[in-house]
Structure formats: C-alpha cells, structure tokens
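Since the structure comes first, as structure tokens, the remarks are kept for the end.
Right, chain A next:
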Amino acid sequence: MKKFSLIVGLSAIVALSACDAEETIVSEEGAPESEPGTEADAEAGDDEVEPEEVVTAEGTEVVTIGYSGPLSGAAAFYGNNTVSGLTMAVNEINEAGGFEVDGQQYSFNLAALDDKYLPNETGANARRLIQEHDVPIVFIPHSGGIFATQVFNEQDDFIVGAYSSEPDITAQDNALTWRIPNTYDIYVEPYSKYQMERFGPKLAMLPPSTQYGYDWADELAPAWEELGGEVVYDGSIDFAKETDFFTTITNALSDDPDVLFVGGSSEPTAQVMQQARELGFEGGFFIMDQAKLDEIERVLGDNAAEVIEGSVGVPPLVVDQTEGNQQFIEDYIEHYDSIPGSEAGYHYYVVYILAEAMKAAGSVDDAAAIQANLGEGVNTVPADKEIYPITEVTAEGGMNTEFRMAVVEDGEIILVEP
Partner candidate 1 sequence: MDVLLQQLFNGLTVGSVYSLVALGLTLVYGILHIPNFAHGALYMVGGYITLMSMALMGVPYFIGIAISIVVVGTLAMLMERLVFNPLRHAPPIHDKIAAIGILLFLETLVQLVWGADYRAMPTPFADTISFLGITVTWQRIMIIVAAVVVMILLQLFLKKTMVGAAIVAMSQNREGAFLVGINANKVAMLTFFVSGALAAIAASIASPINLVYPGMGHLVILKAFVIIIIGGMGSVPGAIIGGYILGLTESLGATFISAAYSDLIAFVLLVVILTMKPQGLFAQKGAH
Partner candidate 2 sequence: MLIETKGLTKRFGGLVAVNDVEIGIEKGKITAIIGPNGAGKSTLFNLISGYHPSSEGSITFKGEDITKKRSFNIAKLGIARTFQTTNLFETATVMDNVIVGHRLRTKSNVFDAVFRTPRLRREEQASREKAAEVLEFVGLEHEAHRLVQDISQEAKKRVAFALALATDPEIVFLDEPAAGINPDETENLAALIRKMIDRGLTVCLIEHKMQMIMGLADHIVVLNYGKKIAEGTPEEIQTNEEVIEAYLGGGDKHAEAE
Partner candidate 3 sequence: MLKLSDVSVRYGMYEALSDISLTVEKGELVVLLGANGAGKSTIFRTISGLNKPVKGTVEFNGESIGGRSASKLVKKGIGHCPEGRKLFPAMSVYENLRMGTYAVRGDKKETARMLEHVYELFPILSEKAKENAGSLSGGQQQMLAIGRALMSRPKVVLFDEPSIGLAPLITEQVFNVIREINKEGTTVLLAEQNANAALRIADRGYVIENGRIVVSGTQDELMQNDEVRKAYIGA
C-alpha cells in the first residue's frame, strides 16, 4: 500500500511539474524577442492534436491562430476535418515564405485545442489561447462553443471564427464575429422548388436531432408550405440514441411523402436513406448541407445509384470544381488520402482570407481592424485559392456565397448552376 501511495504521489508531482515545464516554453515563445523557428516547432508539437507539424517559414515573425473544436469524443471526425483545412493552408502559406504585413514578414502557427464539443471547454480553450498565444482569432466549428465565447471575445479582443450556419450567431451584435459558411436559408427555396417539381408536394422531415438539424427544419417547413407544399411528417432522428432507424423511418413514411428531408454526417445519412428505400420510399431526398453526396455514394457502395437517385444537396467540392479549388482538392487527396468536404474547404479558404485581411488591416493583432478588412481580404485572395464563390461579408461579419446545388439524375451527381 505504501508503495502505491508513493507511486501515485510521484506521478502527480511529475504531472504537475510537466505542466509547469510546458508553461515555461509557452511564455518564452509568447515573448516578442523569442526567436521563432525551433521553439515554435516544439510548441506546435505540444498543442497540436494532429500528428502533423506546422511548418514555419525562416526569418519571420509568428502569428498564432487559435482553434477549439471537438478533437476527441463523438464529433472528433468532424473536428479533425476542420483542423485539416486550417493546417493545410497554414503550411502552404509558411512554405511559400509567409506573408507580409506592414513591411514585416509573418508566418502562421496553429494552436488547436480540443473542447469535446462542450461549450465550457471552448471557453477555457479560448482563454488559454489568448493567454498563451495572444491569438487574434479563434476558429470554433460549433455554435455552442461560439455562443460561449461570444460572451467575452470583445472584451478580450479576439475574433471568433464561427463555422456555423446558425443565423443567431451574427444576430448577437458581436463586433468580432466572423461567420464563415453561408446561413443555410439560401438553400431552402431552390432545393424545395426543384424537389417539389420533380416528386410532389408532400414532405416528410427527418433531420438529425442536432442543433443544426433543427435549425434547418425550422427554416424549411414554412418555406415548403409557402411554395404550396405540405409537411406530412415533422420528426427527427437521433443517430446516437436510436437502436434501429426503421422505427422512425416507418413513421416518417406512413403518410406516403414525396420528398424526405434527411441529413447529418454522411454515414448515418446514407444509412437512413438506404433504409427509407428498403421501406419502399420512391421519392426524392432533400439533403441537409452537412452530408456530402459523394461520401454518401461511397458509403452505400453497390446500392448507391438507386438510393441516391433524386437527391438534392450541396455540391460536393469534387463536383463543384472551379479554377480556385481544383488544386486544393488534388493536394488534399494527396495529403490526407480522402476527399475534402466543405469543412476542410472552408477552413482552408479562411486562412487565406485572414492573411489578406491582415495585410489590408496592416496589423496581425488588431482584431477590430482585421475584422473590418475581412471583405477586403475576400476580394484580394488569389484566384487559385478561391475555394467557394464568396459574394460578400456582411456588416455583422457573415460571409455569403453564391448559390450552388447538386442533384442526382439518372445516377449522376450533376451540378446545377444558378
């Protein structure tokens, strides 16, 4: 027993001193006179959850950008996708020698922390990023964390890089919020029109029971009815709770809908779609923008063609290839051995916008100035880095994109341009 207490005590001490040691490195790194390069590298290794290291350009000042998202827990897959975009862009910029702001050459460092999707953890992480890295921006890919951070970001002077299409985020009257994706409302009407025309007026709603799913449903139902349609089933499906989706899908299909609204991560969405087909559903799927048609196609394998026929959704990056994103998609596939989703695409893109905005603002740490120059940043991003067709950055800090839609006709995913 005594021996055991000794071991526990020792390990606690070791852990605490390890914690101390870590803090030392951080504070040195944070000091302006510290030499970037080696130390920054060591630092990155500490904080980075991704095995991959961020490279630093020689002879530059380092600007650290923050990230807090789910890197463990149920949403880790999503979180890692978002980080992958950031990491890739940071590395590209640094490898190219960084960027120049007000005569000084800078390179990026990325400090990514895990918050397990828990808002209070996001709050802690954001504070930590401010204290230890003095970051001008923290990217957060979930609205709970965004809301929790909006409580103090103006006071602590950093931008919330909000990856969420929740409209409330830009309605908070928060001067330092940058909403990255479009609010989902732009999809609703054209998708609805297309599906109603093609399959009929009866809509059954079966979004995932996540915040995003509910938000979508709230937007969709009135829009659908406005177009003369009818919502015959208004439910949701909980991937983490339901033992068998059949039960819920059976109910959703009991009124013979023409169109089924589904979504969520691609795997469960595919599962729901397939089971709906198994239960004899012959209409079209209205797919929420989280799920990717190409991933769904891949998950379903042999059955894919008949299941996804008649679906409408956000064009997968691979389908919506433009001059700007072709290179990115290729590089991403090469690097991560998987096709990039919009999480990765957007997060890749925003680093370039951020760099441009910093240039335009003439400062890497004046959050308000950077925020004010986001629109300018969007305009000046090189054309070959333009992943999405951004149309504007609103006064509230929301980015809007050109509308895009993908539909499946005769087994082919087709891009419908506006």
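Selection rule: all candidates are chains of the complex that A comes from, given by their letters.
Just so it is clear, a contact is a pair of C-beta atoms (placed from the backbone, for glycine too) under 8 Å apart; a residue touches a chain by one contact, two chains touch by 3 or more; residues count from 1.
Here the structure is a predicted model, which is why all the values come from computation and not from measurement.
Here chain A is displayed by itself, and among the listed chains 1, 2 or 3 from the same complex, it touches 1.
Per the touch definition, chain A reaches candidate 1 in the complex via residues 72-78, 209, 235-236, 238-248, 250-251, 253-254, 265, 267-268, 270-271, 275, 278-280, 299, 301, 303.
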